[in-house]
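Of the protein chains in this complex, all but one are displayed in their positions.
So that you can tell them apart, the chains are marked A and B in the order they are listed, and the count of residues begins at 1 in each.
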């Protein structure tokens, strides 16, 4: 990117709230489910149906607002946003324009050791849309209203970010905070956290903002970074060519790494918002705010302090683990069972993070039982399996949630404890590798490594390498 | 001569918003009717409403909530029972994005 320009970025982050039921009806919010099973007359816009507000939605929205230093709007109300699209059964979305529930907040982010405050313009409540599945065979789309009416909050930032690193840090911070609150699982891949990115560029030092575009369809942090880079480049090229950036919504295609205008002559971006006559306003008293504040779960900073006191792990490890509510929960629950926090921490920060990265998974997708994990730690700690095997078994737990005890038995992976077998195997290895034996005896001490390896191989990994080393050394003297 | 000139562009624009399509004759009638109505409702400007709070709801009720409890079961059959066209337990519509 040219040094002459800077990118100005603001975010609209949609988060699906972790309520049991939808925002205006008693249908389940569970992800998945056969098409249109989680539906009723209200969330499918049947003629005559009316919305009834889920109180928990208001409380989650307040909790997120408080955790992001917002002012809570005492008199809040819902408005209708009118536009036609088949995923929107009423052809209006119930949202908040005029009096959103939270305003004027901020969160602290840190990028490369530099701290920065990102302003939050507002947080409002609204309903999610249904899902469209495109059928290429018949050239039609199929509408499923299972997601229709799932509660969302939209967190609108100020245009305070200047790079994709800052954007990612901001999103990570929001995700961490919201997960800690238990207000959402914030899964990007399931769409429970989604970000639309407003991007404009301007010459460095220029006071006014450039014309912005809004980028949609960003399903991963990677796509967000790509989109910011791509759009910055596109806008600079337009400006350099003495043309004007058009204010519009664009759809990012991460495979093609390019975006396309979503404008159509059949749509006018004129939502004709007006107060929803079906929903009375919301009044939030100071008492209610206090109640929500007091019932907030332990947030990250408090948890970190507690870990330092309660668990015998390093401050560094505690910091890393508490960065994610999912990892912290996993750590605490597993440690509670096996009482070996240090080993649990090592596994989480070693093997688990490695596997997540390798499989390109999010820690919110971790889906194995803490009992299995705790049992593995115990088996390893008591010497039933060695370190290599423990990693292998952990991999199996991670992927298939196997019971480690059964798995080890089935695959016969226990450390062989009787010295007879081990010594017999070592003797065979020594006999089969006279050259290495000779090398060792001539002073090439490194040759023992090869012999240990051969022995482990012959033992199918079920020996303690240090013990093998010990016996070999003795026999070679 | 009406003070509210409704042009073809305005009628077309409102047609896009409301998803209504008018033929030539209907469009002329719509222009006339809308001009007449807008002129008539201008009567409201005779009233000074400078410091009047708009009234959305007649009664000052607030905080009408439901608890977060599941009350609906499988609604598929009822939901789809009136569908003009359906496929794979969903509502069938013309494709919403280009290939």
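Everything below uses one rule, namely that a contact is a pair of C-beta atoms (placed from the backbone, for glycine too) under 8 Å apart; a residue touches a chain by one contact, two chains touch by 3 or more.
In this text, contacts and distances are computed from a predicted model.
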Absent chain [UniProt protein name; select from "Ion-translocating oxidoreductase complex subunit A", "ABC transporter permease", "Extracellular solute-binding protein" or "Glutamyl-tRNA(Gln) amidotransferase subunit A"]: "Glutamyl-tRNA(Gln) amidotransferase subunit A"
Options A:257, A:270, A:305 or A:410, residue touching the unrepresented chain: A:270
Among A:280, A:341 or A:404, the residue in touch with the chain that has been omitted: A:280
Chain B residues touching the omitted chain (full complex): 10-11, 13-15, 17-22, 26, 30, 33-34, 36-37, 40-47, 49, 52-59, 61, 64, 66, 78, 81-85, 91, 93-96
Absent-chain interface as seen on chain A, which is shown: 41, 44-53, 80, 82, 84, 86, 89-92, 143, 264, 266, 270, 272-274, 277-280
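The criterion applied here is as follows: only the chains that are shown with their structure count from here on.
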Whole-Å separation of chain centres (CA-atom averages), chain A against chain B: 38
Chain B - residues contacting chain A, complex: 13, 16-17, 19, 56-57, 61-72, 74-76, 78-80, 87-97, 99
In the complex with chain B, residue positions of chain A that touch it: 19-21, 25-28, 34-41, 44, 52-58, 75, 77, 82, 84-86, 132-136, 138-145, 265-268, 270, 272, 275, 277, 279-283
